[in-house]
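Every protein chain except one is present and positioned as in the full complex.
The first chain written gets the first letter, and so on, giving A and B; residue counts start at 1 in each chain.
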Amino acid sequence: MTIEMQRPKTLSTETTEVRVVDSDIHPTPKRGELTPFLPAKFRSLFENRATGAGSPVYYDAPDFAHSFAMRTDSFPADGNFAGSDPDLMFRQVVMEAGCDVLILGPLNGGGQTEEEHHAVTQATNAWQDACWLDSEHNWHQRYRGSIVAAMEHPEAAAREIEHWAGHPCMSQVLIGAELRPAWGDPQYDPVWEAATRNGLPVACHLGRGQHNELPMSPVGFMTYNHDLMVSYSMLAANQVMSLVFDGVFDRFPDLQIVFIEHAFNWLLPLMWRMDAVHAKRGPENGLKRKPSEYVKDHIWCTTQPLDMPEDKLEFTRALEWMEADKLLLFSSDYPHWTFDDPQWVRKHLPLHMQDKIMYQNALEVFKNVPSTVPALPGQKRPL
Amino acid sequence: MATVDEIAPGEHKVVPIGRWGVGVYNVDGRFYAIANYCPHEGGPLCSGRTHGLTVVDPERPGGAAESRAGEFIYCPWHQWGFELATGTTAVKPEWSIRTYPVRVQGSDVIVTA
Partner (left out) sequence: MGSESQPVVDASVHVFFANDADLRGYLHEPFKSRGYPDVDVAWFAPPDGVRYAPGTEAEAETTGRAFGGAVSTVKGHPGSDPELVGRQLFEERGVDVAVLHPMSNAGILPDWHLGSAIFAGYNRMLVERWLDSGTYADRFRGTIRVNPNDIDGAVREINRWKDHPRVVQIGLPMQTQHPYGRPYFRPLWRAAVEAGLPVAVHIEMGVGITHPPTPSGITRTFSHLTAYQPMTFVWHLLNMIAEGVFEEFPELRIVWADGAADMLTPFIWRMDSFGRPHLEQTPWAPKIPSAYLAEHVYFVHGALDGPGADAEFADEWLRMTGKEDHLLFGSSYPDWQMHSPDDLPRAWTPEQREKVLWRNAARLYGLETPVPASA
């Protein structure tokens, strides 16, 4: 069932309308590919640490020893990891699944100090530019990148955002989810400031930290990947409360935050809960508006994982009550094993929300995502 | 569709029947056929791995063991498992995959689709 992809010498002059923007997709470096982009002083240090190092995984997705938490059909034939081959990603996500524009979100961890975290982001951004967003690998003009920023080092992160902000294919700032304290702390203001000055949304992706930033719950550690991953939404729920109650959106009225892969159904009761406490204790926090209004104007969630009850009507009702067309951006999470197919997602959304969630909201949030792209003969168009 | 010696025990072959193809599986000499399509999100089911079911076994270290090794197919996307013989699953019997009758006639494996 695969579509043979011969890379055309010239791109079609015909254009097609963007109908699916995938806001969560993960490129990863081929073995050794990131190293040349690291600041020189860290190259041997990182390589030395990696020498003799095995798997660091301790909350394992199902059948991990065979799947590595990936779609098992997404590993390229050259033996590199899933998500490392721009051509395979293009074939599986653009041609076969029918996503039109892909917002790449690389998750290269590895730093231990704030300086190291920052160095990894510098390398990751330069690597995206050279290996994914360049005219050879992005010949189809479907890839957009993320300016990865180290929240451990807010001033350096702000400089990194400024450095890449003019890039025609960098569409958002990307930060990790687990750092303490929560996003309402003023120490992060330089990042919000740099992002809003450049009209970039800030996306937050879960990635697993260490120790009490694993994340660790207020009642200790979960036992399995199942309870850990489901409870990850509690971290995002707290970040939403922190952003709202700590006044970040009053300090940065243009800030747009995208929570990636944290699920979203919890936003509905969370908004009620925040509004209820605000009604009782509002003046204490100096907020100018009701918490749910900040959420609808400033916060986005990506659709994957799309969790539903047995009775799909309940899901539809919940989407309507939360006004999901003001909150959601489609995402696939390719090549992770939790991949959601765009056609499958679309058919579970209320008719009047489908276009907004599948692409229109993304065109609004990501300023440099075009509404038309060069056509690709043979590309699937999800209905 | 295939000959018996083309599909050794533990192996399978995807044959071009229908829109997605049909996977023919040999589990210890018994043959099963399933649609190469996961009813969940449409993943290519036969690219997945077969293994057994995890069951509680207090006698084994860790308290669990694998039973009925090789009798279940797990989708390569979301790791949903289905029993090859019946197409169904203990967790949610209503989520099932399509299965096809298979018989062995001489050295031929015949799938009725």
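The criterion applied here is as follows: contacts are C-beta pairs under 8 Å (C-beta built on N, C-alpha and C of every residue); 3 or more make two chains touch, one makes a residue touch a chain.
All values reported here derive from a predicted model rather than from experimental measurement.
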Among the chains included here, which ones are touched by the excluded chain in the whole complex? A, B
For a quick check of understanding: of A:Asn238, A:Gln343 or A:Asn368, which residue touches the chain that isn't displayed? A:Asn238
In the complete assembly, which of A:Ala150, A:Leu268, A:Ile299 or A:Leu327 touches the absent chain? A:Leu268
Which of B:Asn26, B:Thr50 or B:Gln79 touches the chain that is not shown? B:Gln79
Go through subunit B and note every residue touching the omitted chain. 53-56, 63-64, 78-81, 90-92, 95
Contact footprint on subunit A, counting only the chain that is left out: 62-63, 178-185, 212, 215-227, 229-231, 233-235, 237-239, 241-242, 245-246, 263, 265-266, 268-270, 272-278, 280-282, 284-285, 305-310, 314-315, 317-318, 321
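Keep this in mind: only the chains that are shown with their structure count from here on.
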Show which residues of subunit A lie in contact with subunit B when the two form their complex. 1, 61-63, 66-67, 71-73, 337-341, 343-344
Listed in rising order, subunit B residues that touch subunit A in their complex are 20-21, 41-44, 47-49, 51, 74, 76-79
